[in-house]
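I have a structure I would like to understand better, so I am pasting it below and will then ask my questions one at a time.
Every protein chain of the complex appears in place save one, which is left out.
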Amino acid sequence: MLITLLTDFGTADGYVAELKGVLLSQAPGCQVIDLSHDIPAHEIDTARLAVARFWQRFPAATIHLVVVDPGVGSDRQAIVVMSEGRFLVGPDNGVLSPALLLPGAQVVSLPVPPDAAPTFHGRDVFAPAAAALARGELFESLGVPLADPVIRRTPEPVREDGGWLRGEVIVVDRFGNAVTNLHAVHGGDVRVGERNIPLRRTYADVESGEAVALIGSSGLVEIAVRDGSASYSLGLGRGTVVRIRDGVQDAMRR
Amino acid sequence: MLITLLTDFGTADGYVAELKGVLLSQAPGCQVIDLSHDIPAHEIDTARLAVARFWQRFPAATIHLVVVDPGVGSDRQAIVVMSEGRFLVGPDNGVLSPALLLPGAQVVSLPVPPDAAPTFHGRDVFAPAAAALARGELFESLGVPLADPVIRRTPEPVREDGGWLRGEVIVVDRFGNAVTNLHAVHGGDVRVGERNIPLRRTYADVESGEAVALIGSSGLVEIAVRDGSASYSLGLGRGTVVRIRDGVQDAMRR
Partner (left out) sequence: MLITLLTDFGTADGYVAELKGVLLSQAPGCQVIDLSHDIPAHEIDTARLAVARFWQRFPAATIHLVVVDPGVGSDRQAIVVMSEGRFLVGPDNGVLSPALLLPGAQVVSLPVPPDAAPTFHGRDVFAPAAAALARGELFESLGVPLADPVIRRTPEPVREDGGWLRGEVIVVDRFGNAVTNLHAVHGGDVRVGERNIPLRRTYADVESGEAVALIGSSGLVEIAVRDGSASYSLGLGRGTVVRIRDGVQDAMRR
């Protein structure tokens, strides 16, 4: 059984190590796959956008354990989602929204054992649930159905006069590329403030050091600087307004 | 066979990659589990505290390879510890103390082959020993018994007048939580300098931005700031004095 891990724990403190010990003790023979432990602390949306990228790329029956959990120990629920044949385990804070938003998704709320550390449900609640799934326990047996899990959404672009669609940067990646919430199918004008940025196929379609807009690998418009950082060079960060005209689809709805 | 890895190597230089190549070549079929490669360079105590957290959480027969080894190439011994049915392989500098301190722990000192690189025993001494264990070689056959391995201990709190126990911060985690060497079972006053910090069950028991003391997931008192960093906000670092009164057990002895 595949169990993937996404956390904001870093690794140096040993929390991830404890969590892996629980998985490998309670689900002998499972294969634990690190996805990331470098989500910035408490950044639910960064984790959610990563989940949107990867969760369906894994085989059916994969168990995704996602622990970015600033509300640990509060009254937020601990949940398991079953969606498109995969399982996702984590806090009910919206981080699992990409899987929750698909038709047919089911959710159960996990009981919290009285001896669970109130600051470490990753080890004492989520990992045991993931291990139980890996051992073949039924999804339905893990908890009680939850009717209204927390959903977080990427903001949607807004239509403006003159055929423009106003979106924004939703994440800046490690390379300084600024990914927006705009979803384009073919060419069009991309504008950041008063600056026009050519929409091209790939980085190599402009000269080194020049800005380019392109349709990124998740289908969203992103702004890049070839051999550089668009975030740094153009001053782009989360929330920076980006506009596009023509060739525009509705904003991605997940 | 499970072989876990904890190092201060980072990954970009390729040292961890070499070590994994040795393990997978010399113990075909073993499962290599990364615990961390982000221990700060040469920080034996940070690694030791992580080891204390995880080593017993893994199944019996797990092999823990721990390489934080500023004394590599000196006359420090290379050791294998057998304790509670697990194996730990690493330098004799105290990093394996949590396993050494349990009754029944046994230790052998490994021979260093003449062609071992004097700067990389991880690859040339420790990984081959871990691989030998994974292949089923007997612990006793790996080296000669070592009578007095190096032990490092967490400092113990000191009793003061007025019912206070004076401890200190032993590690600051990624979230800025300051973990102390104080071991509390129930409520009590926690004080940092002249500041009183309420002892509560979890972060959510105080308002956002407020300081809270709680019993962390390893049973030790820690100081946190909800939705923030106690280390940053309160100026806490390793060695900062923290006092507690009432409801106090003896300090953790490992």
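Just so it is clear, A and B label the chains in written order, and each chain counts residues from 1 on its own.
By our rule, contacts are C-beta pairs under 8 Å (C-beta built on N, C-alpha and C of every residue); 3 or more make two chains touch, one makes a residue touch a chain.
The model shown is predicted, which means the values in this text are computed figures rather than measured ones.
Shown as candidates are A:143, A:198 or A:216; the residue that touches the absent chain is A:216. From the set A:24, A:44 or A:171, the residue in touch with the chain omitted from the display is A:171, counting the whole complex. Remark: the residues of subunit B touching the chain excluded from display are 9-18, 20-22, 24-25, 28, 31-32, 34, 41-42, 70-75, 117-120, 123-124. Listed here are the subunit A residues that touch the chain not shown: 2, 4, 6, 31, 33-40, 46, 49-54, 56-59, 62, 171, 173-175, 201-205, 214, 216-217, 227.
In this text, only the chains that are shown with their structure count from here on.
Once the centre of each chain is set as its mean CA position, subunit A and subunit B turn out to be 31 Å apart.
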